[in-house]
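The other protein chains are all here in position, but one chain of the complex has been omitted.
Letters A, B and C name the chains as they come in the text, with residue numbers starting at 1 for each one.
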Amino acid sequence: MNDTALIAPSTGFLRRALRHPSFLTGAVIALAIAATAALSLVWTPHDYTAIDIALKMRSPSADHWLGTDPFGRDTFSMIMRGAVTSIAVSFVAVGIGMAIGVPLGLLAAARRGGPIDHAVMRTADFVFAFPALLIAIMLREVFGPGVTNAMIAIGIFNVPVFARVAYGASLPIWQRDFIMAARVAGKGRALITLEHVLPNIASVLIVQATIQLSLGILAEAALSYIGLGVQPPMPSWGRMLNEAQTYMAIAPRLALAPGLTIVATVLGLNLLGDGLRDLLDPRLARER
Amino acid sequence: MSFSRRVFLALTLATAGLMGVAQAAPRKDLTLAIPLEPPHLDPTAGAAAAIGGVVYANVIESLTRIDGAGQPKPSLAESWTISPDGKVYTFALRKGVQFHDGSAFTAETVKFNLDRARAADSTNPQKPLFEPIDTVEIVDPATVKVTLKRPTGLFLFNMGQPAAAMLTPGAVGDAKTKPVGTGPFKFEKWSKGASVDLVRNPGYWGPASKLDKVSIKIIGDASAAFAALMAGDIDAYPNFPAAEQLDQFRADPRFKVVVGNTEGETILAMNNGRKPWDDVRVRRAVSMAVDRKSVIDGAMYGLAKPIGSHFPPQDAGYVDLTGKYPFDVAKAQALLKEAGVAPGTKLRLVLPPPEYARKSGEIIASQLKKVGLEAEIVPMEWAQWLSDVFKGKNFDMTIISHVEPLDLDIYARDDYYFDYKSPAYKALYAEIAATTDTAKRIELYGKAQQMLAEDAVNVWLYVLPKFGVWNAKLKGLWENMPIPVNDVTQASWDE
Amino acid sequence: MSLLSIEDLDLSIAGTPILRKVSLQLAAGEVLGVVGESGSGKSLTALTVMRLLPRQVRTAGRVLLDGTDVLALSEAAMCERRGRAVGMVFQEPMTALNPLKTIGAQVAEVFSLHLGLSRADAERRASSVLERVGLPPARIPPTRYPHELSGGQRQRVVIAMAVALSPRLVIADEPTTALDVTMQAQILKLLRRLVAEDGAGLMLISHDLAVVAAMADRIAVMRRGEVVETGPGGAAAFEALVHPYAVALREASAHEPARPAAPPGEPLLTVDKAVRDYPLPRPHPFAARRHNRAVDGVSFTVHRGESVGLVGESGCGKSTLARAVLALEPLQGGRIALAGHDLAGLRGPTMAAFRRRVQMVFQDPYGSFDPRHRAGRIVGEPLRLLDEPIAPDARGRMVAQALVEVGLAPGDADKYPHEFSGGQRQRLAIARALITRPDLVVLDEPVSALDVSIRAQILDLLADLQTRLGLTYLFISHDLGVVRAMTDRVMVMSGGRIVEEGDTRTVLDHPRDPVTRGLVDASQHLDRLLSQA
Partner (left out) sequence: MLSFVLRRFASLVATLVVASAVVFTAMEVLPGDPAQVMLGTQAQPDTLAALRTKLGLDKPAPERYVAWVGGLVRGDLGTSYTYSTPVSELVGERLQVSLPLALLALSLTILVAIPVGALAAARRNSMTDLSIMGVTQVGIAVPNFWFAMLLVILFAITLRWLPAGGFPGWGNGPWPALRGLILPAVALALPQASILARVMRSSLLDTLGEDYVRTARAKGLSEGQALRRHALRNALIPVLTIVGLQFSFLIAGTIVIENVFYLPGIGRLVFQAINQRDLIVVKSVVMLLVASVIVVNFLVDIAYAIVDPRLRRRG
């Protein structure tokens, strides 16, 4: 690790950010999706739960911008409200992952080589070996399907990710001379972790959080697709895809709209993450 | 020669030519697909309908058999006599019948099978069917006398159900993986998750099948099934899962689409033992709140027949009660108010996995919302549905299709999941069960339907339709599905 | 005609000019020394000759190699010349070799590539070249991987590749900077012998004027992308340089700060049979733990007001010993005491009191600052060790005073570390170490990361502060010149033990232990050693 690995707080962040194409694209997409989600809480063109069989399978029109589904619900309204589901699930899952994973990773790094380090990292490896989907299925079986279980399942999957990232990013920090300087200044491990390690790995964590958000959106879609996510009447992009599947031959539009929305959202978040990485962490930028 | 004559001639010649080819080599194989894989192939050891769906009548036979119209017909029992008190059935067995492994079918076999099914350690899923049997006696190798504890009107029908299959004693242990029966087809191979293959049984006692090979594939996904039919990978899908795709098959001359009936009364079951559904006014209000037409249009593509009580329209004794509680939001609200059910009352609407339940449930939830009932949709897998709803009665409402034929008895059971408690109905059903006279029975069936509808025990939605899609040249498949089986014994290719 | 002739070379990276009108001449059989501090453009000049520049680089001017302008050659023609007409040796032997290939294969590649030799022939030739650079196959089989070799051995492999085809020109870019002093002399000797045998020209690039002067026939001094002076090498080099920058370089490398001799006071730090073990990973889960003994029964005493040097090659245990003295790592045997108080018993307030009295200055000043903290916070960090929490304004005053003491402005407290120059950063580090008015300061290679010209200023500051504040120094270094200038007594460490100790001048002028002798020989008599080649 060289000097550029750790960067000083920069005054020109915003100026640089506005010139960074992928950050800008990603930020615009992410903000658009977030704004749509927020808007859907107070307004959608139509009631996204209103089933009116008489209106079923309408093609896109001025009234129904993306047409209607087999229950006569407005596809556009459902996609808008589906954003809330996706965002809520992936944010809570990242929250769970960070709240548990980061402290564990920091603790393991602070106690490097000791039994706590081994216990934490082996557990992380172990949880990692369980495909998240199996965790989701088990949770569904025990607690019934629902959005909470999706959050927990994805959250559990996020825990070892954040633990490893926090651990991996902290280790080189602990090797740095300023940590020894802090110890000479009488600081203990906890204080050093709080005052020196955490601020210095914050950018890495932010970048990882963005990546996990986009993975969370994909995972939520996959879980909803196989019926483990949010339950009707609350719309979800993944379940819309599931419902569209039998209509693939008749109305591919039903599968295209939610699918493209997922792609756009995940793409946006990934671009945002790449951009943040460039802007926050020059060393990692090269690896893009 | 005019143009049209020439065309006609050409067509005739072409048809003749095709027929010639067909006559030279009529197809002797059939590939059909079913949505669910059977867990195993022993109908006497598992409840899954898919078991009978594969082996019933094709591989394994019973004393009687149920035909496409739902009537019991002679099978391994050539004929029978019933004592005047309706308690003693004497079956004359078909002679010279051999199992696929060469063992003989005799009165011994019948006694073995019936005794096994009702034994204390029996794991027969339909054990109650055998409960009325008091004794089974061997009169001679070709005659069996069965004495019942009480007259049982449906006994012949019950003896034709998959669970009453006759297995050879020597192969009972392996029946789950290698069923050995007396049917026109022998079990050949089961590629788990993919298909079950059957071949013609050359030693069959009855008229030989016109098919040499039958392959039953498992394709659960509607879009995969659609593509497989279109590609000609399968010849028939007797119970096609997606109504919305039928129009495409109808438009294609290669296919025949048959919308048939099943015995599956699809109901919105209410927990009669739980407040507020224990109040008949509330149940009536719910009945009025549900718009059957919308449900059928939305969930079944408009292709199901509505019912107003627990009885399918095609069966003898049916009474049309669909007009009893017409769709009326205002009236439903008034009734609820009268019964003291506040708007915004929450309820658990538990939905088992099948599409019909999930789709109907979503529509019904939105309909209930209009009368002020907030239904929380709780989807469940079968295992949990069985333990939570069916056994634990932990639900307010659920949607389920009762596919067993002539199952009015469930309303007379103690402690059944929807918890209907009516001594009057119990008495009525006892009378039905003891009645062997057909006309009298039919009349009583009518009374039972009226009584159930009056009490609005459940909301009866529709009879589960059966969408058969198959190659237009194929004939002899069942149009209806009185019991959930795929009888291919009469199937053949058009010549 | 000269072998290499660089004429008016301009070089810019992404529009920023880096080299300006660089002109250098090198004849066959001659050694040209290029000297300059980091960033002077000497490495880029070398890479231009090899045409191994980053893509964004634009060049102008001519680089004639045997009369051909390499800047005008096609890439394919250049590939033919690299390794065959010009060989190059790099600074970092640890990373200059492919870790996944054996050394034999890596050397053999030169032969198979340029001569089209079969694998067996190429390997045979590789063995003989390895033998020639001092890696006889009998002792160091060519089937070894780089990680199985020491730094010096690896540098020999790199040299083997550079000289394998006896190129007309060898470029060596800081070939010994990453090596220990004793190794340094051997490698330089080897390089000189090889080019002499082949009659090749050698372009030797270094920041170390002594090295260059000892090796080169002619010297070019570079600064900020320009050649500021050229002159003769050898013994005459020092006297001949006239450019002010060159003179400053020369004087700095021989600088000795004024240090009035102070009478040693009472014992401050006593180290008694200290032992420090590191556990090694177990070969299998049931094996007994094995240990690596980094400090092996070391005893010494440092008196108040003294400046004691601790020297030794890297890995000799001197840094571990320093960490133990700072109570950052526990001992497995023996004891360390400060003014009679055993470090092992320190807890809470007594530990804070100890830390207040013993502070440290690190080798890499930038690395010892949290880049996210401002200078004021960094310098004030040890103030938390005071018994009483202090008010923010008092704290600010103390920080400002500490900054002034080391020659910085009070206003610098609001700057971030990256806004300071290298020398200023080391001043900042010293300010931090002194803010609690410690008795003992451990200085771990405090000037070795600095350029020569700045080095002198920092040494002056340290000497001045010691006198003014009555500090005691434990001065760790591998650079005997600095140790000679800064310490009263010196201890020489090797293999975890102190092999020799005594008055600095006595020890360095009349070394008794072979280790000391090796160190002294290598650093002081570089030119003599080389002349024997």
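Points worth noting:
The rule is simple: contacts are C-beta pairs under 8 Å (C-beta built on N, C-alpha and C of every residue); 3 or more make two chains touch, one makes a residue touch a chain.
Everything numeric here is computed off the predicted structure, so don't read it as measured data.
Considering the complete complex, the chain that is not shown touches A, B, C. Interface note: of B:126, B:147, B:322 or B:345, the residue touching the hidden chain in the full complex is B:126. Only one of the listed residues, C:37, C:66, C:109 or C:479, touches the absent chain: C:109. In the complete assembly, the contact with the undisplayed chain comes from B:176, out of B:145, B:176, B:324 or B:447. The residue touching the chain not shown here, chosen from B:48, B:171, B:199 or B:319, is B:48. Residues 50, 52, 75-76, 79-84, 87-88, 90, 92, 95-101, 109-110, 113-114, 145, 147-148, 158, 161-162, 280-285 are the ones on subunit C that touch the missing chain. If you put the missing chain back, the residues of subunit A touching it would be 122, 125-126, 128-134, 137-138, 141-142, 214, 218, 221-222, 225-226, 238, 241, 244-245, 248-249, 252, 255, 259, 262-267, 270-271, 286-288. The chain not shown here touches subunit B at positions 37, 39-40, 42, 45-48, 120-128, 176-177, 191-195, 217-221, 223-224, 226-228, 230-231, 233, 353, 381-384, 386-388, 390-391, 404.
By definition in this document, only the chains that are shown with their structure count from here on.
In terms of their C-alpha centroids, the spacing between subunit A and subunit B amounts to 46 Å.
Per-chain Cα centroids separate subunit B from subunit C by 87 Å. Subunit C has no residue in contact with two or more other chains. Residues 49-51, 53, 56, 70-72, 141, 144-145, 227, 231-233, 245-250 of subunit A touch subunit B in their complex. Here subunit A touches subunit C in the complex through residues 3, 6-9, 176-178, 180-187, 195-196, 199-200, going by the rule given at the top.
Those residues of subunit C lying in contact with subunit A across their complex are 323, 326, 328, 351-352, 355, 358-360, 362-364, 366-372, 381-382, 384-385, 416-418, 432.
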